[in-house]
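Note sheet for the following structure.
One protein chain is absent from this view; the other protein chains keep their places.
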Amino acid sequence: MSSRRSSYINVEEGAENMRAGKGAGEWFRLINYERLYFAIQRISGLYMFFYLIFYRVLFDAFVSPSLVSSFDMTVPGKVLAALFLVFLAFHGLNGFRIMLIEFGIIKGWPLRHPIRNVPGLRRSRIHLIYNVLMIIIAVAALVYLPYLVTYGAVFRP
Amino acid sequence: MEILKHDLLIIGSGIAGLRAALQAAYTAKIDIAILSKVQVMRSHSVSAEGGMSAVLYPDKNNDSLELHAYDTIKGSDYLADQDAVELLVQMAPIEVRFLERIGVPWSRLPDGRMYQRPFGGMSVPRTTFAADKTGFFIMSTLYQNILRFDNIKQYHEYFVTKLIIENGEFKGVTALDLKTGELKLFLAKAAIIATGGAGKLYRFTTMAHSSTGEMLGFALRSGLALKDMEFVQWHPTALVPSGILVSEAARGEGGYLINKQGERFMKRYAPQRMELAPRDIVSRAILTEIAEGRGFVHEESGMGYVGLDLRHLGEGVLTQKIPFITELAHKYVGVDPLEEPIPVRPAVHYFMGGIHVDTYGRVLAPDGSWVRGLWAAGEAASVSVHGANRLGSNSLSECSIWGRLTGEAAAKYAMEAPTPATDERYIKAAQGEESRIFDKLLHKETGGISVYELRGRLQDAMEQHFGPYRQESTMKEGIPKLLKIREDFANVRVEDGGRVYNQNLKDALELDGMIDAALAVAYGALARQESRGAHYRLDYPKRDDKNWLKHTLAFFNGGQIQLSYIPVRITKWTKFEERKY
Partner (left out) sequence: MPTLTVKVKRFDGKKSWWQEYKVDIKSRRISVLDVLVKIKEEQDPTLAVRYSCRMAICGSCGMVINGVPRLACQTLLTEIKDDTITVEPMWNHRVIRDLVVDTEPNFEKLRKVKPYIIRDLKEIYESDREIGQKPEELEKYYNFAYCIECGLCMAACPVVATNQRFLGPMALAAAYRWSADSRDQGWPVRAKIVDTDEGVWSCHLAYTCSAVCPRGVDPGFAIQLVKAALMRRAKKL
C-alpha cells in the first residue's frame, strides 16, 4: 500500500498470519490472578495425569518395575516426584475453592459504582481469606514436599 | 448483483425501528428485514439518558392527558400538530406499560410502581426512567426481544445508498454490504425509514459519529419532502470539549446552573421554572451569559462554558439516580461532581424536522399524496409532534409510539400487497448505482479534496452561519459556501481502494447526503422571518403568528431546493400564549 506521508508511517512486513489469539496459547495471558490459577490448574492436571497413569501405573506394571524404582532414586526422578506432590497440593486447594464458589457458599455481590466497579468475588471476605490461606499452604508445600521426597520419606523403593 | 426479496424493510435500527419490527412480527407472519449501517444494537438510541414521558398515575400526582398535551404544545411554541399530540399523550402510557411487560428495568418506588421524575417543560413529574440510561435499557431489551421472532432477519452494517420510488410507490433500496463491499438490491412491499437525526452536520454535537442524516438527503433526491428542517435543538448541557451529553436528569434531580460569579443566572431568564425551563430558553440563556463574559473559558479548545452544580445533591442521589453522569464527569473531564461544578455548554442534540409524514406515519410527497408502501418513524420523521422545540423525554415516547403504529400498519399492508416483481428497470437502476459508486467515486487516486477536509468545511459552515443565533447577513453568506461544497464534492478523493469494509467510501457516501440535508436546513432558516422555539433570529426576535404559523416543506425541483408551506393542524388549544416560564 502506498505511503504518501512516508515519514510518519513505518511498515514492518512478515508478521505471522495469525488469527487473533486462538488455542491453548490463550491460557497464558495473565490479566488477573484467577487466570493464573486457571492456567496452573490445567497444567498441573495434565502433568499429574501423565505422571501418575503413564509413568507410575502403566510403566510400572507393564514395562519395567525395577527401571521405575532406580529412576526414582536419581535426581531427575526425585524432581519429577516432588513436582507431582506440589501440583497435587495446589490442584486440590484450588479445586476446593472452585467447589465452594460453585455451591454458592462464597457469597459477594458486584458493586456497581460510577467510577470503580468491583466484581462480586472481590467483595467476599471468605474468598479473600481462603485465597490467603491457599497461597500460604501452597508456598509451604513448595518448600516442604521436595524436602520429604529428597530424604526418602515418600516414594520409597 | 444479488437481489434479496422481503415483505417489509426497516431502514435504521434505533428504538423506532426495533419497536416497529416487534410489532410487525407479532401482527403478521411476514418476512421482515432490518438494515442498519452499524450493527443493529449499536444505534445512537442507546445514548438517550433522561426518560420516557407518560401520564401513568393521573390520580396520584394530579396529572391528566390534557395537561401533558398542553405542556407539549406550549413547549413546541404552538407549531405542533395538535391531533398528533393528542395521539402521543394517549398512547404514551400504553407504550410504557408494554415496555415494562417485555422486560425493561424501570426504576421503582417501594410499592412496585414506576418512579417518575420532573423534567424540563413538564408541569408535573411524569418522566419514567431507568437510572439515567433509559435509552440504553430500552434498546437492549428491544434488541433481545427481536431474537424471539425468527421471521426477523438482521442485516448488520448494510449502508442504504438509494431509495427506489416509482409512480408514487415504494419499490426497493440498494444497499452496500460493508463487510464484503458488494452492492445488493433489496425489493420489498413496504418499508419504514427510522434512521434518526443529523447531528454530524455541526461540529459540536452530542450525537454519535454515525448520526449523519444522509438518508434525509437521499429522501430529497427520491422526490420526498422534508418538513421543518430549520428547527435544530441545542441541548443546554454537553461536556466540554467532547460534546458528550449530560442528561437533563441532572437538572431534574435538582442541579443548578451557575456562571463565573457563582449566581444561578436562570432566574433572570425563566424566573418560575429556573433550570427546568424548555431547552431552547436554557441554551440561549447559557450562550448569552458566555457572550457577555460571565462564563469560564476552556484553555485547550477556547470554548466558553458554565458550571452545572451537583454538589448539594449528595452522594446517595449521585450514585443511585444519576450514576452515568458521575462516571462521565470523572472519566472524560476529570472532575468529581461532589467537589466541583461540571463544565457544560450547549450542543446540537435533536432535529425537530425530518421526512414529511401524516399523523399515522405515512410518508407524503410534496403534493400531499401518500407514497404507497412507505412509512417513517422516530427522529427521521416529522409528524410533527414537537413543533419548533421538543420537550425532554417526549422523544422516547414518540419513537416507541410511531414505531408501533407504523409497524402494525406496514405489516397489514404487506400482507395484502402483491410480491414485488423483479423488473428489469430495478436491476438497471441498481447497476447504475453500482457504477456510480464503484467506478466514479472509487477511482480517484490523486488530486481532489479529502473527504474529511470537505466534511470539516461543511461542519464549520453550519456552525458559523446556521447556529443558535441566526441573522440574515450571515445566513446569506452561508448558502453560497454550502453550494460551493456541493460543487467541490464532484472532486472528492476516496483514498481507500479496497472492497472489504471500506469506511472511506462510506464516509464519502454519507457526505453526499449530508450536503443535501444541510441545504434544506439553510434555505428553511433563511426564509423563516420570525423567531419561534429553537429557531431564533436576531433581526426578527418576535414570534409572528399571523404570517408564520405554518410548516416549511423543502423538496428538490430541477436540482434546486424549493420551499412551500402547509398549515398547522389545530384542534383544541387555540389560545397562543407567550412562552414565559
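Chains: A and B, in written order; residue numbering restarts at 1 for each.
One rule holds for everything that comes next: contacts are C-beta pairs under 8 Å (C-beta built on N, C-alpha and C of every residue); 3 or more make two chains touch, one makes a residue touch a chain.
Note that the structure is predicted; figures quoted are calculated from it, not measured.
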| item | value |
| --- | --- |
| Touching the absent chain when the full complex is considered, from B:S140, B:T288 or B:S564 | B:S140 |
| Contact partner of the left-out chain, one of A:N32, A:S70 or A:T150 | A:N32 |
| Chain B residues that touch the omitted chain in the full complex | 26, 38-39, 41-44, 46-47, 94, 97-98, 100-103, 105-114, 133, 136-137, 140, 144-145, 147-148, 156, 179, 208-210, 242, 244-245, 300, 328, 331-334, 450-452, 494-496, 498, 500-504 |
| Missing-chain contacts mapped onto chain A | 1, 5, 8-27, 29, 31-32, 34-35, 37-39, 41-42, 98, 101-104, 108-110, 112-113, 117-121 |
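Quick note on the criterion: only the chains that are shown with their structure count from here on.
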| item | value |
| --- | --- |
| Centre-of-Cα separation between chain B and chain A, whole angstrom | 53 |
| In the complex, chain B residues that touch chain A | 318-319, 323-324, 326-327, 330-331 |
| Residue ranges of chain A in contact with chain B within the complex | 112-115 |
